[in-house]
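The structure's right below; bear with me while I get my questions together.
With one protein chain removed, the remaining protein chains of the complex are shown where they sit.
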Amino acid sequence: MRSGAPQGASEHLLLGPFYRLIGMAFAIEFFVRRILQGAVIVFLVSFVIFALLRVVSGDPVRIILGPMASSAAIEETAEQLGLRDPIPIQYGRFVAGVVQGDFGHSFIRGVQGGSTGGSQDSEGLDTDNRAPVFDLIMTALPYTAILAGGGVFLALLIALPIGIFAGRNSGRWPDRFALYVSSLFISLPNIWIGVVLIFLFSTKAGWLPAIGYEGLAYAILPAIVIAIEISPVLIRAISVSVSDNLRAPYFALGLVRGLSSNYMFRAHVLRNSAVPLMNLFGAQVIGMLLGGLFVVEYIFSYPGIGLLTINAIFQRDFPIVQAISILAAVALVLINMFVDFFSSLIDRRLKF
Amino acid sequence: MTTRDVLQVSGLSIRNANLPKAAPVLQDVSFSAAPKSVVGIIGESGAGKTVLAKALVNWVASPLEISSGQLFFEGVDLLKQPAERFNAMRGREISYIGADPTSALDPTVPVGSQIVKKLVTVKPTLSKREAKEFVIETFQAVRIPSASKRFNDYPFQFSGGMMQRALIVDALVTNPKLLIADNITQPLDVTVAAQILRLLRQLQQDFETAIVFVTASLGTAVDIADKVLVMKEGRVVESGGTSGLLANPQDDYTKQLIHQVPDIWGAEPFHSEQIDEHPILSIRDVSKTYQLADPDVVFGKQAVQAVRGVSFDVRRGENFGVIGESGCGKSTLSRLLSALESPDTGEVLFNGTSLSSMSSKQLLNWRQKMQLILQDPYNSIPSYMTIGDIIAEPLRIHNLEKGNALWTRVKAVMTEVGLNLDLIHDLPAGLSAGQRQRVSIARALVLEPEVLILDETLSALDQVEQSKLLALFADINRRRSITCIYISHDLAMVRRICDRIGVMYLGKVVELADNESLFSKAGHPYTRALLSAVPVLEEKPFEESVYLLDGEPPDPINIPAGCSFRTRCPFAIDQCAQEEPNLEVYEEKGSAAACYVGYAKLP
Amino acid sequence: MAGASALGAVSFLPTAGLPFIKTAASQDVKTLVFAAAGTVTSSWDPTSHTVAPQITAEGFIFNRLTNCPMTPEDPSEILPDLAVEWRSVDEFTLEYKLRQGVKFHDGNELTAEDVKATYEYGSDPSRPASAWYPGRVDVEVVDRYTVRLNTEAYGYPALNFWYVSSFLPILSARDIANPDRLRSRPNGTGPFRYSETQGDRIIFEAFDEYYDGKPNIETVVWAYVPDANTRVLGLLNGEYHLTERLEPEQYVSLTGESGITTDRSLSSENKYLHFRCNKPPFDNELVRQAAVAAIDRDQVLQLVAEAGQASDCHISPVKFGYIDVPNYPTFDPARCQELLAAAGYPNGQGLPEIEFITSVGFYPKTREYGELVTAMLQAQGFPVKLTTLEPAAWEEQLYRGSDGQGPGHIIDVGWITGSPEPDLVLRPNYHSDFALINGIDDAELDAALDRQRGAVSIDERLKLLQEETLPMLADKVPAISLFSSVFLRAMSDRVSGVKFYPNGPIDLSKATLS
């Protein structure tokens, strides 16, 4: 084999040492841009929710003070809470608080975290004696994290084997099996399957606890419902991307180049299939998961963020709803950012 | 069979298991390859040559299956061995390179590490480090510039030619006895394809590898092969030594193939009949630059200089050609000419009026006078409209005709381009590529334009269809005295149809000459390089050994200072690095080239 | 929270096989955990709210002057509590003699000054709970242990306090002088004293110096458990000892359960459908009468099952003055059609669309009987549309707004008070000065309501109520009482000696836990 001075090498001699840094510039630019974009999105989302709550819903003061409160007391309390100011001013105040890390205090919940009923005494409403929203969220968040983590884990536990098996046997029975399973799972409304699971496994069989949270076992049934909800999308995505990658020219050529089928599958097919799977997480699964958590926590009276939110909306507890929508938006923005970043780490063709 | 043959195929038949009644895909194919020999396999698409090539590496995918035959490799019939045994040969004793280099490797893993992985798999004694050094060394040997940097690049960062080089490395690192090269030059530009062929020839000498070279181009096969197999519809119709076969073809099909290889220098250059000296289209110092994100600099931008100061006139009634390889800026030029984009500087004048000064209404009227026909027969016409509606669409847009008059005009133009009138209510789905291009042509002609731009319009068609359409254009040109601008990479085609030709390199016109002068004299080394690389059967005035280039065009982001061609030019002088040369007339007919070396000093 | 609390099925916690499940439940015989369905407010001042769950909580802490067991057999029965004797001095004066030696939780002795401070503070119209008071009152301290309530300055008979005094908690005068202290730390004379709040749990400790002897139970944990199912499950696995507000199905299931005692007792609450009487079509008395003739209350009761008891009266059977009103509306389709025709809407033709608003998840079975009543009204030609709202939204729609109008045309609500005093129901609902929900403005009715309020003797008042006020209400039907609520509770059979009040409070002073 001969060797010769490659032409054009000199042009890149200078660049050579910096070559490794290419990813760094990309990463810095990526994160700067995405965090800025994300901040704008979160800002807008919070404003939309903030305005929506004030425009659409009734007067939270009626809930705070109870139905029989005099209109004088209601007005006094509303003034005190700033609820009679124009929405932009209220929003400005809220943002100023959030920027300083203060998400405000619940309208309804006492400082110890428990709900309090309407007190018609305008002097009785002392917002400092109401629970800080941040604390409420921090109390509920671990439960939701357990449930979400468990749900995603179970979903992957279902979807990975079925999806990969189907993808490897495209057009044959495992493929059809995957189609049946995903078509069935996606057709089971979470509200219904949740109740049916409670009926079968908790009420009838008595195998698993269902309502509330006293220990990890309480997360099992709700996590199954979450898994049933999101696994069909995963199954389809996995089977399609696995079979697409098996059909991709590089796979057959890899075999012809003398590499083993197992190696090609492990090192390349799985790697390439991870990208659409991750994108699916960012685009769809997180949204489904979030929606699913709200409903499932509601069905199972599971004391997480979802139940906190649903109760807060029903009770017009604006500060909680606002904070949680910011939290949800931040979570979505961050998850999408990392999904895109890791996707582009895997597949350098992707530019976001 | 002689025992010294590396490969001997006898009576190989392959059929489609799903279509048991159809003719076999391969029928009774027999040939052999001696060590260090090159066997060329030639045939049109559908002849079964790719199926054959793949069968040689045990790559027969369902529903195809081998129905009979033997495949001896070094005396062992691999078809009788367990599949594992055959598969164990692959990538070690028998290597394969395919037609589509850019999708041959996992796009998400650096090229170098994929090749290293293959190397350590087939040669377990090698350490990763040794393998890496070896691969970088080999990269250099196949003239991949900055080999150690390119080692870490991803497949998409390689051009087709560079990737094909990398794959040749991948195929040859194990010193195989047999290399199957399946259409490896097909997607490449002529100069790059010629480089690859040259490389392969050199390597073959060094590695003592037998090569089965599959190609659709007879010119290419002849260039490299010692022995040629001609295939048609799954059968070998003729085989023999290359020179013998060319000189004395036996089979009609072989004769036809030979006949179809275009003559360039043997053909009469084209002359339009009514050329008005007054230019209908003037391009004045037109430039276009695109901004891209720079991955190396935070929030940095890169300027891609697609077209750089192009000027030329097109005279009414003439056929003007623009040629150049991929990335030379010809498609950007076509977008500027058709006012789909506007130039950053300079202007395009139509009958003396600048396109950029036109109001949108004027521009709409102007569109009737200037039409563009695109390359891809499958994507350039909408699949959900009937052929009649497609052709009628321009008339409707410009509100030119209604009711029966509209359909009369549509039918007239269909007849003119040779479309059967029965097709008027059909969707394009069943049409062949040639018919589809006729629909495109009809859609342009129905407006009765004065200028027609053909952007690679014929390049997707086969030789026969191309000839027919060229004849049609010649006819239209004569009857309607339309001005045509052919934008193409196909030298043989512009030779046949164009009066004058501009050669583009890196966004600039480097030579502007009439047909005859360009092909016989060529004042620019790049033009000569292009001409030297065309795969033809005839004698070329410009020798490949003298003119063929190394490397590939530089990135249009980092265009070298001075003459942009100097980094590849075998004849560059000091002056070339100083400033950019302008077009200088080098002969009496007015042909001009942008080169400091000068026509006289070129070999 | 329809879904959250709606799983009426009772499941049995499988704790045996799953070691990681908290098996819970302290076996401490001195601590009783009460799973409450509602929350307390952020203020411990009893005059700051009218919230039923907090009234229940305050029941542990405070005593009242008298004590009404509120039994249907004798609604007017009054027993001594902090007062040992009471009498009517004249039309505008009541006199109470206090029990001696009663200690507040802060160690101070109860005196007449405390009663004076409490009544004068609580009846101040600016106090949110002043609605419980018949009106302002002056309190005269006769001696350290004797007080006189005087209403002369405010123009209504003192007799209005006769029953209400069994409902109004007695505070300490020192606390009333210091509102911050009043809000933050309840200080009563009751069997349990407030210890602390831990999240949704409030801890009460037995009061050593309780006048009736220190309770047997050392600690009461008041746990807020909003979900009915969780309350039941907690009761079954021993985590809670006592729970309230069961769904009828839960009650039935638990009744057969070993280790569980259930309690079903008539409450002071009736369930009403209020008609918005100040806008068409229910401004027309005939239309109201037609509507109530279309409703078959028997079927409603069948749906409500254990959670309801039939009563033909606008007040509960545990209220003073209750009677099965003879002219109370009954299901009579023929009469309904007659009335409709007389009102100018034969077969309901010409009636505007009628919105029927009800809540879901607060009272038992409201959605079910909402659908039923809707269907029954539709059957007679009323173009009724049902709107079911979650409690907060419903509550917002319930009362008349500042324009005097309330949303919709029919709205479902329950009304509960902790005293046999009927005016706590009648006056706010049917007197045109208030008519909080239905907005009725009927001079005849106002006059009748004022007459019974002005009665100078118990007997006269009873007669007026039973022979004039209640029959007039049954005739004018600004609202119809569908049935009387029955409270469903359950407790561990380890608990004994519990006494339940019809408005929610629970007397644990004599209870034991074995």
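Labels for the chains are A, B and C, by order of writing; each one numbers its residues from 1.
The criterion applied here is as follows: a residue touches a chain if its C-beta (ideal position, glycine included) is under 8 Å from a C-beta of that chain, and two chains touch if they have at least 3 such contacts.
Please note the rule applied: contacts and distances are computed from a predicted model.
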If you look up the hidden chain in UniProt, what protein name do you find among "PH regulation protein F", "ABC transporter permease subunit", "Pyruvate ferredoxin oxidoreductase, gamma subunit" or "Acyl-CoA dehydrogenase"?
-> "ABC transporter permease subunit"
For the chain that is not shown, enumerate the shown chains it touches in the whole assembly.
-> A, B, C
Would you indicate which residue among B:Q164, B:N183, B:Q204 or B:Q305 is in contact with the undisplayed chain?
-> B:N183
Based on the whole complex, identify which of C:V89, C:A177 or C:A375 touches the chain you can't see.
-> C:A375
With the full complex in mind, choose from A:I87, A:L188, A:L216 or A:L350 the residue touching the hidden chain.
-> A:L188
For the chain that got dropped from the picture, name the residues of chain A it touches.
-> 37, 40-42, 44-45, 48-49, 52-53, 56-58, 176, 179-180, 182-184, 186-193, 195-196, 198-199, 203, 236, 240, 247, 249, 287, 290-291, 294-295, 298, 306, 309-310, 313-314, 316, 321, 324-325, 328-329, 332-333
Those residues of chain C which, in the complete complex, touch the missing chain | 2-3, 6-10, 247, 249, 253, 299, 302-303, 360-361, 367-368, 370-372, 374-375, 385-390, 393
Please give every residue of chain B in contact with the chain that is not shown.
-> 45-46, 50, 98-100, 182-183, 186, 338, 340, 364, 367-368, 371-372, 374-376, 378-385, 393-394, 397-398, 427, 429-430, 432-433, 440, 443-444, 447
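As a convention for this text, only the chains that are shown with their structure count from here on.
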Taking each chain's centre as its mean C-alpha position, how far apart are chain A and chain B in Å?
-> 49
Compute the distance, rounded to whole Å, between the mean C-alpha positions of chain A and chain C.
-> 43
Multi-chain contact sites of chain A, meaning residues that touch two or more partners = none
In the complex with chain C, residue positions of chain A that touch it | 58-59, 62-63, 65-71, 73, 110-121, 123-126, 129-130, 191, 195, 198-199, 202-203, 206-212, 214-218, 298-299, 301, 307, 311, 314-316
Where on chain C does chain A make contact in their complex?
-> 1, 3-5, 7, 9-14, 17-18, 20-22, 24, 38-43, 45, 47-51, 53-54, 127-129, 131, 179, 183, 197-201, 224, 226-227, 229-230, 233, 390-393, 395-396, 398-399, 402, 436
As the complex stands, chain A meets chain B at residues 1-4, 6-9, 11-12, 15-16, 18-19, 21-22, 25-26, 28-29, 32, 248-250, 252-260, 263, 267-268, 271-272, 275, 346-349, 351
